[in-house]
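For this view, one protein chain was removed and the others were kept in their places.
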Amino acid sequence: MSTRSGAALTASPEYDGPYARYDILKEFTAALVVVTLLSVMLAVFLSSPDRRPITIRSWAQADPVDFVSTAVTELDGSSASAGYGPPYNSTPGAGQKIGPVSLQRLVGVHEPIDSSDAFVLGPLRTIATTQPAVAGAMSRYDGADPSQQGRWTKAYEDAAAKASYAAGRLQLPAGNYGPVAELMSAELGMARSGALDGYLLSTPQFYSTDYTKPLMFLADGGYMASVARTEHLQGSQWGMMNETGNYPGQAWLWLYTMWYQIPPFSHSGNADALIWGMMVLLTLLLILIPWIPGLRDIPRLVPVYRLIWREHYRRLAAQGAGSGR
Amino acid sequence: MTLLQARLAGVLVDLNHPGHYLHWGFIQLSVANLVVIVLMVLLFVAALVLPFPGRRNRS
Partner (left out) sequence: MSRTVTDDSRMWTARLRDRAVKALPPEKLLPDRQPAYVASWIYVFGVLTLSALLVVVASGVILALKGPTWWHTSGIGLFFNSLHLWSVELFFFFMVVHLWGKFFMAAWRGRRLTWVTGVVAFVTSIGTAFTGYLSQQNFDSQWIATQAKDGLNSVGVGAFFNVMNFGQMFIWHVLLLPAGVGVLVALHIAMVRLRGVVPPMPRRSGQEEG
């Protein structure tokens, strides 16, 4: 087989110029060796980050005031997850929109979470059988009408803002919290012992891989967010691109996270939905460049190609290229 | 080899300290990410500019 016919098989039909020997398997082997060595050296010298996860227990021990401040909002339905809307619950009016359309609302509830039951009353029921004080507080709370429940929890929330933890207990200013103080104290005890972590992960089927409940509870509080802030992981810190410590993160997410930093997205309640829509559009533009006049002309107008193919153009010029290619 | 020895051997440069960040207006960028991006641009320019071997392979 002559070089020419072999070359004709490999080439673009538009090209009738010279060919050169090119050992693609040797090139591939060299690339693989180089990349493997590079990866091994980076792994050996720089290792990888592994910041320990937080638990309900570590939260309640590190910041018990933040924990009970969050727990009481779960009880009275004023927490972020309680008012989230789909897919967790159907809070009226909740859900982001792109223009007039709310895909979030259209899809509906698929991961139902009743915050007060999931995070407070359910766990406390498991200890009420052996702790009469808790049982008494729960039946007093259940027996009260909603407006009375609301007065108790509101008073507790306001007091928690000025609370402290000392001598093994929460120190709250005096106030009328009804049974809520007892409930929150029991909740804190469950959390600090680790029992609440266990409860939130247990299922009737024994097996589970779903961490939704403890993560939603953690995310409702301020502690997790404050840990994230120290690691520059928050949205307003371009956190999507970042990694814990001094490691590089996902730098390729720069365009996605950038929109969150600038108006109108930075103050919009629909920022997530709007930015998703924007990124889908931009991704489609990237995929469809070959069909988009203007965009597909940029390489011709910004002639980086003259650097890449300078040998080829030199050869053509030397031949006195009559083809104009 | 104990876990501790393995971990110490594997971390000759410890990147597990609080990150260094740069602030320009509304942009916040980690030094680590900046290094990656700068290296990418440098490598791109180098690839365009450096001569490629192989003139002897002309068939």
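Each chain gets a letter, A and B, in the order it is written, and its residues are counted from 1.
Following the convention adopted for this analysis, contacts are C-beta pairs under 8 Å (C-beta built on N, C-alpha and C of every residue); 3 or more make two chains touch, one makes a residue touch a chain.
All figures in this text were calculated on a predicted structure; none of them were measured in a lab.
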{"item": "Chain not shown, its touching partners among those shown", "value": "A, B"}
{"item": "Residues of subunit A (touch criterion as defined above) contacting the omitted chain", "value": "1, 3, 6-7, 9-12, 14-15, 17-25, 27-28, 31-32, 34-36, 38-40, 42-44, 46-54, 84, 86-87, 95-96, 98, 103-104, 106-111, 208-212, 215-216, 218-219, 224, 227-228, 231, 233, 235, 239-240, 243-244, 248, 250-253, 270, 272-273, 275-277, 283, 286-287, 289-291, 296, 298-309, 311-313, 315-316, 321, 324-325"}
{"item": "Residues belonging to subunit B that touch the chain removed from view", "value": "1, 3, 5-7, 9-10, 36, 39-40, 43-44, 46-48, 50, 52, 54-55, 58-59"}
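One rule holds for everything that comes next: only the chains that are shown with their structure count from here on.
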{"item": "Geometric centre distance via CA averages, subunit B-subunit A, whole Å", "value": "25"}
{"item": "Sites on subunit A touched by subunit B in the complex", "value": "3, 7, 18-22, 43-47, 49, 230-232, 237-238, 241-249, 251, 261-262, 304, 307-308, 311"}
{"item": "Touching residues on subunit B, where the partner in the complex is subunit A", "value": "7, 10-21, 26-33, 35-37, 48-49, 52, 54, 57-59"}
